[in-house]
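Only one protein chain is missing; all other protein chains are in place.
Entry: chain A
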Amino acid sequence: MNVLQFTDNGIYCPAGDFYIDPWKPVKRAVITHAHADHARWGNEYYLCENASVPLLRLRLGNDISVQGVAYGETIFFNGVKVSLHPAGHMIGSAQIRVEQNGEVWVASGDYKPEHDGLSAPFEPLRCHTFITESTFGLPIYRWAPQQQLFDNITQWIYENQQAGKASVLLAYSLGKAQRLLYHLKDKADHFLVHGAIAIPHDVLLQEGWPLPPVERITPETPKSAFKNAVIIAPPSAEDNAWMRRFHPYALGICSGWMQVRGNMRRRNADAGFALSDHADWPGLLEAVTATGAEQVYVTHGFSSVFARYLSEKGINAREVTTSYGDEEMITNPEN
């Protein structure tokens, strides 16, 4: 029997009787990170990395039964050894390492090898079988170093201010928004944010994360506050009456999808920054190679392409269908 199996409920460990990021309610769920497509409602028990606990409570309610563990800490389910290791995707994100009778499987969840300054840096793990995401599994996706991207964003904000415009940056409310705030904290006097970003922000500040203070936009916020301001909003705020109050403003979208011109033109953005919390093509290859895995399962993204490419490189790779979407594409009802 395989250490991990792909079932209708999610990725399952029969010997340990637990699921990783299940998409249907189960008894025991081990969660890679707090995004809605990975941490879902209705499980009886959740296990996640310590930093994920408050985020899970925020998303799923204070009454969930959740246990936090530190990166690298080992726990046992029916003798199956489980540990969580940094995935570099967002605060508290983890790869799940599962070891049974000396055989090691690792489920990556979402990950990126580049250190974003906030999330614990991605840790390559040796394993026999690696389950990898492939959100950006095409060689056209090669990210510029983040320093360059943030320089571009800073320059863009500066140019908007010269032109008397506010800068509205669209970024996913959990993860990307904090990454922006962390890297831009010295580049603006203050930040105005949408409620969907203010809420997790407050939680993270309480937890002591080194983030700048933000001001939540409410119906009472005076129009004068928006002049030349830096505003961060979730992608769902686009095309929404909520944005009108910022005029005059320029719209910038922060997402890996902005790598391709057509995507940016379609969104009618003034600027697109290909800033992603997922691995790019070289990052995926580097991660897979570092595991030394004999067997690779490829989940959500360009899974068939990436699996075929790995097969041609002599790695036993297969595509698997999961219910993980891409949080950058999904419009979350909470936002």
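Please note the rule applied: a contact is a pair of C-beta atoms (placed from the backbone, for glycine too) under 8 Å apart; a residue touches a chain by one contact, two chains touch by 3 or more; residues count from 1.
Here, contacts and distances are computed from a predicted model.
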Not-shown chain resolves in UniProt (candidates "Spore germination protein KA", "DNA ligase (ATP)", "Sugar ABC transporter substrate-binding protein" or "GTPase, G3E family") to "DNA ligase (ATP)"
Out of A:108, A:236 or A:259, only one touches the absent chain, namely A:259
Among the options A:138, A:225, A:243 or A:315, the absent chain makes contact with A:138
Note that chain A touches the chain not displayed via residues 138-142, 257, 259-266, 268-272, 302, 304-305, 308-309, 312, 329
